[in-house]
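With one protein chain held back, the other chains of the complex are shown just where they sit.
For chain A:
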């Protein structure tokens, strides 16, 4: 186990370096940060002086080395736009993104798994057909459109829920949470649905497919032959064995939920990291972009590791040190 984790950590560092390098090469094509940092009347000489002070005239490899050395100390520099330390800015936005992501993942799991089980067991029920049809919509509409639709129905027309923002938050010192206030919870509903809908569909279809597969196997037939209840067969045996792929997918999807929260956060002006990232792209705020990309890469690496470890918990036949599947 220890050897496995160490090996994984080394891999992780390599992945992060590659991400950083690619990000760095990309930044040169995003545009000129200086024009976003100064007013239009700032003279060309001053613009150039600023460019030099920021090290933007240095060779790209020098810039890259400097970035890596600083990043290793969790120093991502000062935002070009906001003139504040980037690590602090990202940390202050982290709670918003994590709360949104986790709530939408829970929503997807808690609704998706039962729907998947149901449609798996009762393949021909009209409810199953309805679920499947509706889930097609969830897959095919882009989250941007779903978000706007939800806003127009629930915020503008019905006026039940807010159309933007996080509501009022409670500051716990290290974490600002919207989960403890009514307005915070209300503000969470629409973005969480928007962000979770795709995952919900995915999980439902996955569980359904796995259930159909497992229900055909011999040990289920034997279980039935032994006279176990439907409930014990479906949930005790069948569902348990469908969970490995579900855990894998959920784990990996949690990473993408956080990473792709960008669009949902933009539609709902949700003050998370994704919104910060998108704004920084528009403003060519390279320190924020770099830090965010590193953070997301880190997140994926960690989630992958956790998923691998969880395999052994759910299914002891999987051996990590045997160079197990991923």
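Here is the rule we use: contacts are C-beta pairs under 8 Å (C-beta built on N, C-alpha and C of every residue); 3 or more make two chains touch, one makes a residue touch a chain; residues count from 1.
The criterion applied here is as follows: contacts and distances are computed from a predicted model.
The protein name that UniProt records for the chain not on display, among "Pyruvate dehydrogenase E1 component subunit alpha", "ABC transporter substrate-binding protein", "Thiolase family protein" or "CRISPR-associated endonuclease Cas1", is "ABC transporter substrate-binding protein".
Within the whole complex, the absent chain has one touching residue among A:128, A:177, A:256 or A:279, and that is A:279. Across the entire complex, the residue among A:15, A:134 or A:148 in touch with the chain not shown is A:148. Take chain A: the residues that touch the chain left off the picture are 30-48, 50-51, 53-55, 78-85, 88-89, 91-92, 148, 151-152, 155-156, 159, 162-165, 168-169, 171, 173, 266-269, 271, 275-276, 278-279, 282-284.
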